[in-house]
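With one protein chain removed, the remaining protein chains of the complex are shown where they sit.
This part shows chain A:
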Amino acid sequence: MENKGKKEISRRSFLKVLGAGSVAATAALYGCKSDNKVSAEGGTLGEVPTDKMTYRTTPTTGDKVSLLGYGCMRYPLRKNSKGEEEVDQDIVNELIDYAIAHGVNYFDTSPVYVRGWSEAATGIALSRHPRDKYFIATKLSNMNNNPNVRSYEGSLAMYKKSFSELKVDYIDYYLLHTVGNGGMETFENRYIDNKVLDFLLKEREAGRVRNLGFSFHGDIAVFDYLLASDIKWDFVQIQLNYVDWKHATGSNTNAEYLLTELEKKNIPAVIMEPLLGGRLSRVPSQALNIMKEIHPEDSAAQWAFRYAGTPESVLTVLSGMVYMEHLQENIRTYSPLIPLQKKEYEALDRVTEIMLNADYVQCTECQYCMPCPYGLDIPGVFGHYNRIVSAGNKLKSSKDENYKKARTAFLVGYDRSVPKLRQASHCIGCEICKPHCPQRIDIPTEMRRIDFYTEQLKQKIEF
């Protein structure tokens, strides 16, 4: 009897739920409640404005540059009919068209980006637009030790090729690439002794280079030397984000110093690594909570972009956007920029504290170290490790509460993100990669550290 009663009730309540459900569904369909929105707006969602982009003006040429700059170093790839990889030009076109339509006008490429394919792909996409709709930035790259490339003739060839690849007869922003990497000696050997810098200064006079600058990594002596010299720099590209402001790692210099020095000379700054290789978009949850308490709808990436764009001396903030969603979010962040307020700076100080205490490898996944001659996927290994740190799955001790879960997440996730033969265990310690890293990471040592951690987990060693 009792059973029967229960059955009936459950059937009745089921019908009730069903009825309520269909009412709600109808309400949602026809919007019968006026104060109940159909979809979210603001934050990361909603309309992407086409005419609200914040622009900054250069002191020398008076260019109005969009605060969001398009970094062309991480284009999506596809397989062609021969099974070889190539840049997915259709997607690149789509992204760049969208960027231009929404006010982005600064495009930063290099002869070495995306395995050397970036300039050509950027050229194809941009040449479909009027030349006065975009500014092109490209570089005289210097990470090749080959003397034929480093010579005057080699440099000239690289310079000329940029024009043909980009299908332009002038370059808006031309940079000496990764100045400071290798110290004073490398700089002089690369640009001074072979008279390349003299040549570029003449090209600027001739108008084929409208703005001359350099991108800076590493040895501060070179930075100071260049600013002190009597060469007029139209702009300088530096690494800036809220962690690097006061806590630059390795031999990098605090962004606070770099920007202050540039402001003294009234030189606009182009910002790279606003997200620290993506790490600032995947912050640990306690750090994210601090930001969400202030702006529940904003992402960590939006905070980082607002931070990088707030100083008035910043000309543009570069972002290597591969996905439409990222492009849209970044456009929204800067259309227009809402400068950071005191309360927000204080919050970011606390976020920085958390980031510094986390156990990250300081890799921005820039790929400069690649390809490793022994097949390792160096940025892949570091990327996996950093994601584990962000997710709070890096164990301090084998007695940690989340040991089992964190162990699986690390080991299974490792095999998923990096093929076994390209993992840290295959590092031979040859150090060929080491001089290429703009973040000055001791790659072999970090590889061995990660391998040691992996072995601790695999062998279930107590630590």
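What we mean here is this: a residue touches a chain if its C-beta (ideal position, glycine included) is under 8 Å from a C-beta of that chain, and two chains touch if they have at least 3 such contacts; residues count from 1.
Criterion: contacts and distances are computed from a predicted model.
Engineer: Can you pick, from "4Fe-4S binding domain-containing protein", "Cell division topological specificity factor MinE", "Septum site-determining protein MinD" or "Amino acid ABC transporter permease", the UniProt protein name of the chain not displayed?
Structural biologist: Answer from the UniProt record of the missing subunit chain: "4Fe-4S binding domain-containing protein".
Engineer: Check each of A:P311, A:G413 or A:P435 against the chain that is not shown and name the one that touches it.
Structural biologist: Spelled out, the listed residue whose C-beta touches the missing chain is A:G413.
Engineer: For the chain that's not shown, point to the residue among A:K52, A:K167, A:H295 or A:R448 touching it.
Structural biologist: Considering the complete complex, A:R448 is the one touching the chain left out.
Engineer: Which one touches the absent chain: A:E119, A:D234, A:D377 or A:E446?
Structural biologist: A:D377
Engineer: Among A:E85, A:E297 or A:D349, single out the residue that touches the unshown chain.
Structural biologist: Per the contact definition at the top, the residue touching the missing chain is A:E85.
Engineer: Residues on chain A that touch the omitted chain in the whole complex?
Structural biologist: These residues touch the chain not displayed: 77, 85, 115, 367, 370-375, 377, 380, 408-409, 411-413, 415-416, 419, 421-422, 425-432, 448, 458-460.
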